[in-house]
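Missing here: one protein chain of the complex. Every other protein chain is in place.
Note that the chains are named A, B, C, D, E, F and G in the order they appear, and that numbering of residues resets to 1 at the start of each chain.
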Amino acid sequence: MSQRIWNVYLSGEIHSDWRTRIAEGVAAAGLPVRLDAPVCVHADSDDCGALILGAEEKPFWHDRKGAEMNAIRTRTLIAEADVVVVRFGDKYRQWNAAFDAGTAAALGKAMITLHGPELDHALKEVDAAALAVCATPEQVVQTLAYVIRGELPGRAGRQAAE
Amino acid sequence: MSQRIWNVYLSGEIHSDWRTRIAEGVAAAGLPVRLDAPVCVHADSDDCGALILGAEEKPFWHDRKGAEMNAIRTRTLIAEADVVVVRFGDKYRQWNAAFDAGTAAALGKAMITLHGPELDHALKEVDAAALAVCATPEQVVQTLAYVIRGELPGRAGRQAAE
Amino acid sequence: MSQRIWNVYLSGEIHSDWRTRIAEGVAAAGLPVRLDAPVCVHADSDDCGALILGAEEKPFWHDRKGAEMNAIRTRTLIAEADVVVVRFGDKYRQWNAAFDAGTAAALGKAMITLHGPELDHALKEVDAAALAVCATPEQVVQTLAYVIRGELPGRAGRQAAE
Amino acid sequence: MSQRIWNVYLSGEIHSDWRTRIAEGVAAAGLPVRLDAPVCVHADSDDCGALILGAEEKPFWHDRKGAEMNAIRTRTLIAEADVVVVRFGDKYRQWNAAFDAGTAAALGKAMITLHGPELDHALKEVDAAALAVCATPEQVVQTLAYVIRGELPGRAGRQAAE
Amino acid sequence: MSQRIWNVYLSGEIHSDWRTRIAEGVAAAGLPVRLDAPVCVHADSDDCGALILGAEEKPFWHDRKGAEMNAIRTRTLIAEADVVVVRFGDKYRQWNAAFDAGTAAALGKAMITLHGPELDHALKEVDAAALAVCATPEQVVQTLAYVIRGELPGRAGRQAAE
Amino acid sequence: MSQRIWNVYLSGEIHSDWRTRIAEGVAAAGLPVRLDAPVCVHADSDDCGALILGAEEKPFWHDRKGAEMNAIRTRTLIAEADVVVVRFGDKYRQWNAAFDAGTAAALGKAMITLHGPELDHALKEVDAAALAVCATPEQVVQTLAYVIRGELPGRAGRQAAE
Amino acid sequence: MSQRIWNVYLSGEIHSDWRTRIAEGVAAAGLPVRLDAPVCVHADSDDCGALILGAEEKPFWHDRKGAEMNAIRTRTLIAEADVVVVRFGDKYRQWNAAFDAGTAAALGKAMITLHGPELDHALKEVDAAALAVCATPEQVVQTLAYVIRGELPGRAGRQAAE
Partner (left out) sequence: MSQRIWNVYLSGEIHSDWRTRIAEGVAAAGLPVRLDAPVCVHADSDDCGALILGAEEKPFWHDRKGAEMNAIRTRTLIAEADVVVVRFGDKYRQWNAAFDAGTAAALGKAMITLHGPELDHALKEVDAAALAVCATPEQVVQTLAYVIRGELPGRAGRQAAE
C-alpha cells in the first residue's frame, strides 16, 4: 500500500534560506512530504497583479491586485495543508505571516511556528495556537520526522506506522 | 513526488471560444490543470431533462427538469474546484453565471471573473467577491501560470514550488 | 412562550414597490417576520464607499469600495436569514440578485424567487434552487403565511404551531 | 419588533483611544451595536495566567498561560461577531492583531481594518481580506451607520431597514 | 437568569393525537419547551403549493409545488431544533418521516423515535440513529422531563440545572 | 491527465436487479464511475452484528447490532459519494431508503430517485429533494452519461469535458 | 444594551462539591454566566433509560439506554457552551469526562480542565487541548471573572467590556 504524503505549507519570512534548509532536511531524511509555499520572489509577489491585469497609479490598488492574486495560491494551499509552518524573522513587520497563522488556526490545521527566542513575547498569541515552537529549521525537520515516522534523534526505537 | 493538479471550473457564457483559448493556453504552458465546465451545447443543456426523463407540456417544467439535471454536474464540479472562473459576455442575461459566482463565493472558492470593462459597473458585486478580474482569456492563463508556478510574463525569476 | 420570529431577506430589484407590498402584506396578516434588505437608495449604494473612505478617480475602484461596503450588510443578513426572497425585474442585468441567490443556495437557505413568467427560461437555474417561484408579492406573503402559520387563502383549517 | 443588535469586535492596538472614539461615535448615533474587545489593560493581559493559575520562572510559559487565558475571551467573541474591526498602530509588531484578522477572515466574518496610509503596503494581504479599509475611527462609525441604517454623511436619503 | 428553552420538532404521522398528548404532557409538567411541527392538515399540506402559486394539471407537479413549499417550514425548524421526535404509525408509508429522520441524523440532532414494537425490525436503521426509542407519547414527555430537569418517575432526587 | 472518477452510491431496495442493470449500463457506456452499495444479502445485513459481536435474545438488540454495523459502511460511502441514487420498490416499507435520502439531502449530495409513477405521491417530499426522478435503471445510466460526458440519446453533439 | 450571557458547561466528576463551589463563586461575583451540567444524581443517570423506556436483563443494554438518554442532554448543552470545564477527581476512571473533553476540543470550544497536580501526567493530552488548567474551583471562577470582565485578584485595573 502506498505511503501517506504529508502536505506541509511553509508560510512567512522570505529573506533567509529557511525553506531550503527544511527542503534539504526533508529530502535527506526521505520523508514523504510535499512542501508548498507562497511565491517567494519579492518583486514578483508585489507586482503580479498589476503586470497581468493592468497597471495602477495608486500604490494602494497596485498592492490590492497583487495581494488578491497571491491569495488564490496561498488560501488554496493552506486549506489543503496537513501542517502549516509559520516563520517570523527579526526584520519587517510580517503581518501576512501572522495573518496566515490566524487562518491556519481557525481552520484547525496543525501549526508549527519558527522564530528565535527574542520574539517569544511578541508572538505569544500565535505560539499559543501552535503545536510546536521551533527555533531552527532543523527542529522543524526533526518534528516532521517524529510526527510522520516516530523517529527521534539519538533514539533507536521506531515504530512502523508509515 | 508527483505534482499537484489544480481543478479549475469554467462557468458562464457559452457562445464564444473563451474556454478553448484557456485550454490551449494551459496546454501550451504545460500547466498541471484539470479544466471542468458545464455541458456547453445549448440545446442539449436545455433539453437533457425532458429527453431522458420524459417530455413536459409546460416550458416551465421542461426547464426545471433540465436545470436540475445540469445541477448534478455543476454543483459537484464547483464544490471540487480550487479555482472558479466566471465569464460574462455582452449578450443574454447570464443569471446562471452570476448564480455560480454566488455559489463559489459562499463556498470560499478562489474566484476569477472574466469580462470586458463595459460590464464593470453591472458586475461590481460579483467582482468584489473575486480575487482577479480579467478582461481576456490570456490573462486567466497568465494568472494560473503565476498562481501555480510563480511565472510572470517578462520576468526571469521563478520559484520552484510546483 | 414567545413566538418564533422568522428572518426574511428581500434581495434584488430596487426600482418597483415590491418590498413595500410585502411589508404591508406581512403587517396586515400580523406575521411574526423581520424583513431585511440591502440599502435600496441606488445612488447611496453606489457611492457609499467613496463617500466614507475617500473618492477614487477610476470608476472601477469607486465601484469596488461601494460593493465591498454593501457586502458587510448583505452577507451578514443573508447568513442570518431563514428565508431569502430574490426579485428579478424586466430591466437591468441584476447580476447581484443572481449572485445573492447563489449565496443563499450554497448556504442551504430556503429561497423564494419572485418574477414574471417571461423570465422563466432565463432564470431556470435559479428557480431550480428555489422552494417557491412567485409571480407577485402577494404570493410571497401568502407563502409566508402558510409556512409560518399554516394559513391558506380560502381554507378554514389552520394549525396552532406559531 | 425589536431591532437587530450588531456585534462588533474591536481587535488590535491598545495604546491609543480609538476604541473610545468608536464607542462615543456609536453612542452619539444611537446605533444598535454591542462593542466587544480583548482585555485592554496591558499588564493584566500579560499576567492573567500566572496570577490566577500560578507563577512561572520561564517567561515563555508565563506568556503561554496568559495568551491561552486571553484566547478564551477573544476566540469566543470573534466567533460571535458580525463585524471585526482590526486596528494597527505605528508602534510594536502587533502580530496578535494580524492573527485575529486571519481568524476573522477564515471564519467568513465581515472585516474592517483601521490604520494610517503609511501602513498600506505592509498590510496589503490583510486589507485584501477586509471589506473596508478605514484611516480614522470616525470612518468606522460612518461605515457602521451606513451598513446598519443606510445613513450617509451629507445625504438626506435613508432607508428604513433597521 | 432566564431558563433555557428547548426546541423540540415533532415529525411524522399526522392521523393520531400523539402531538396533542405530548403538548399536554409538556404543559402539565411545566417544561420549558417550544414544540414545532409540520403543517398537519393533510389536504392543506398537499395543496398549498398549487393553491398559492397556481394549479397544475399533472399530479406530479402539483405534489412538487406542495412538497417544496412545506420544505421551507420543515427544513428551517428541523435545522433549529435541539431534539427531533419522529413518529411512525402502522398505516401509510411515511417516507417523509424517515426522510426527516435522516436529515436530523446527518445534522447531528438528538433524535427520539416513537412507534410500536411491531415496527422495530422495519425501523432498525432509523432507531440505530436515535438516542431514545419510545413506544408512547408519555415516554417522550418523561424523556424530555429527565433530559431538561433530571426528573424521573418515582424518584425523589432531582438536580437543579434548569 | 487522468479522468475524474464519479462515486455513485446505490441505496434502497434489494430484491430486484436494478443495481445490476445500472452496473451493466455503466460498463457498456464505459463511464468513469465507481458504484458503491450497502451489503445486499438480506440475511447477512440482518445478522452481521450478532454473528460477529455475539448473539442477542431480544430481536430489538439483534437488530440494533446489525444496523449499527451496516452504518459503518453506509455512512462512510454516502459521505464520500458525488451522486446518491435511492431506489424505492412497491413492496416493504423501505424506511432505510428514505433515511438514506434524508442523509444525502442534508449533506448536500446530488440525489437521484428511482421508482415507478405509482409511488409519486407517497414520495413527493423525497423527490422534491432530488435532482432527477427516474422510473427505470436505464434512465439513471443515461443521466450519468449526460452528467459526466454530455452525451444524450439520439443527439450527435457531445462536449469534451471528461 | 443587555449584557452578554456566557454559557459554561461543567463536565466530569460528580462526587465532590466542585460544581457548588463554582456556582457560589459565580453568584458572589455577579458574573453573567449560565451554568449547565449533566444530571449529577448517579443512580438516576444510570437508570434513566431503563426506568422510562423499559427494563433490560443485560447490564450492557441497561447501560446503553441510560447513556444514550443522557447524551440528549450533554451533547445539546456542550454544543451550545462557550466554555466547557472538565473536572477529573482521583477516583474512578471518568472516561466520560475525557470523552466530553474530546468532544469539546473537536467542536472548537474553549476548554478549562480542573484537577490536582498528581493527575498532570495522565491528563497531558487533555490539558494540551485546554486553554486553562486549574487546580481549584476558585481558580475557575477567577478565570471566568477575568475572561468576562477583565477582573484580576489584587489588581485595581478593570476594563469596561461587559
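Going forward, contacts are C-beta pairs under 8 Å (C-beta built on N, C-alpha and C of every residue); 3 or more make two chains touch, one makes a residue touch a chain.
Predicted model only: the values in this text are computed from it and were never measured.
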Contact residue for the chain not shown (choose from G:L35, G:A81, G:A105 or G:L131): G:A105
In chain G, positions touching the absent partner: 59-60, 63-64, 66-68, 70-71, 88, 92-107, 117, 120-129
Chain not shown, touching residues in chain F: 5, 32, 34-37, 39-41, 43-44, 47-49, 51-53, 65, 68-69, 71-73, 75-76, 79
Contacts of chain A with the absent chain, listed as residue ranges: 1, 4, 6, 82-83, 108, 110, 112, 130-134, 139, 142-143, 146-148, 150, 152-155, 157-159, 161
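Simple rule for what comes next: only the chains that are shown with their structure count from here on.
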Contact-pair overlap exceeding half with B-F, pair selected from B-C, E-F or D-G: D-G
Inter-chain centre distance, chain E versus chain G - centres from mean C-alpha coordinates, in Å: 30
Chain B-chain E separation of Cα centroids, rounded to whole Å: 42
Residue numbers of chain E (touch at least two other chains): 68, 71
